[in-house]
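Accompanying notes for the structure given below.
Partial complex: the chains shown occupy the same locations as in the complete assembly.
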Amino acid sequence: MTTHVALLEALLFASGKPATLERLAEAAEITKAEVEAALDALEKACEAEGRGVRVDRVAGGARLVSRNEFDVAVRSLLGLEGKNKLSIASLEVLSIVAYRQPVTAPEIAELRGVNSASSLRTLLDKKLITTAGRKEVVGTPFLYKTTKEFLVHFGLADLKDLPRPEDLDALYGVEANTAQTELFPEQNSPEEKTDSEEEKDS
Amino acid sequence: MAEGIRIPVPAGADLMQPYPVKLPTFEGPLDLLLHLIRKNEVDLRNLPVADICRQYHEYIVLMVELDLEVAAEFLYVEAMLLHIKSQMVLPRASAVEGEPLEDPRDELVRRLLEYRKYKGVAESLHEMEAVRLGLWSRPPARVELTEGEAEETDLSEVSLFDLLTFFKGAVDRYRAQHPPSMEIAHQKFSIKEKMEQMLARVKAGEGPVPLSEIFRGLSGRGEAIAIFLAVLELLRLRVVRARQDGEFNEIYLDPTGESASLEGYEESYR
């Protein structure tokens, strides 16, 4: 019996989201009644021992949640942990700034197909990018570039050290795709590049 | 393909008979050498180079016989072994009196010891991993305070290649959504151009031009449609007129003597 309780605890712990009695029984290879009994025991144990988590019964199933009274601390911890984290969207924006700098928000939005203001804010907050003056076009938008911190973080001496598609191909053994090399119009003067892209801005 | 040279040992391989039954795979020439040293129960530091060299060579031959691609690395090490072997045979003299002789095997032994070190670490890691693979952590709780953005990555684990991959992803997506126009792929026929050609031909003074002749030797339907539209246009502008003697007879084109500007006919037909 005790093993069932431990097993159920492990299952609910690893699941993250509510699991139905059926699925729990199937995974544990025990009957639904046994699952029910083990859940009850686990619930009581959490209660009696004043644990940090409790069993939360939801429609047709159960999950483990942290106790409400610890919410503030939990939020604080997740907030702290989040400090080093970037969303996929932010990483994409960072990569665009890195490879296309100096670049404006409208240009980034054009390339990504979505407004990227909040990602830019995140990256500015984390000091991975900074402003580089304004662009002399309608609306004089800010230009963005990567910071020294960015270089330090990635261990680069110079922006020229950013990997090129050939580097990726070398590592991944992909046949060199010449079409992709032209994605990096770094060789052109930046003015020329940004001007032509500007037309596409809405 | 250079990596992961796997040498499956065939059931009937008796080149060097008492193989350990489970001779798995070799990660490279150094791995093969270590195996031979172990198999022969010889001291790595006092390597019987001639023996090892012969057995090594037999392995290479076996690989060739099994139609396995022998990576350049294996051949390189074989050459190295042969070189050492030849040096061992030569009488050696110390360059400086009293200094210990340099053993031609030193470099190889050093490399083998070093490699074996890492191989040992790898094996420890292998055992450690086995214990760890059964552990499951909890997917981190999603709290709304991270502006609802889905997956988050720790910046310390983002490599330069990830950065490039993200950028490529954005550019590829952009390209997929903004495909370049396909015009280059097709030959285009300008109606204006065809009008000019028709007019020149009709006005050449060689008498009325039969319509059927105009449609001869065209590149395809696109050109035919362009010519047809050009003829209709010329008729509409009254610079050309068409005559037909009777039903289903040939239609002849000849100039009316009028002239009209062909500017503005930029329409094309594919």
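In order of appearance the chains are A and B, and numbering begins at 1 in each one.
Just so it is clear, a residue touches a chain if its C-beta (ideal position, glycine included) is under 8 Å from a C-beta of that chain, and two chains touch if they have at least 3 such contacts.
The shown structure was predicted, so the numbers you read here are calculated from the model rather than taken from an experiment.
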{"item": "Overall composition (this structure file), stated as a label formula", "value": "A x2, B x1"}
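Simple rule for what comes next: only the chains that are shown with their structure count from here on.
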{"item": "Residue ranges of chain A touching chain B (in the complex, touch as defined)", "value": "10, 13-14, 16, 66, 74-75, 78-79, 81-82, 84-92, 94-96, 98-99, 110-113, 118, 126, 153-154, 156, 162-165, 167-168, 171, 180, 183"}
{"item": "Interface residues, chain B side, partner chain A - complex", "value": "136-141, 143, 145-147, 149-156, 158, 160-171, 173-174, 177"}
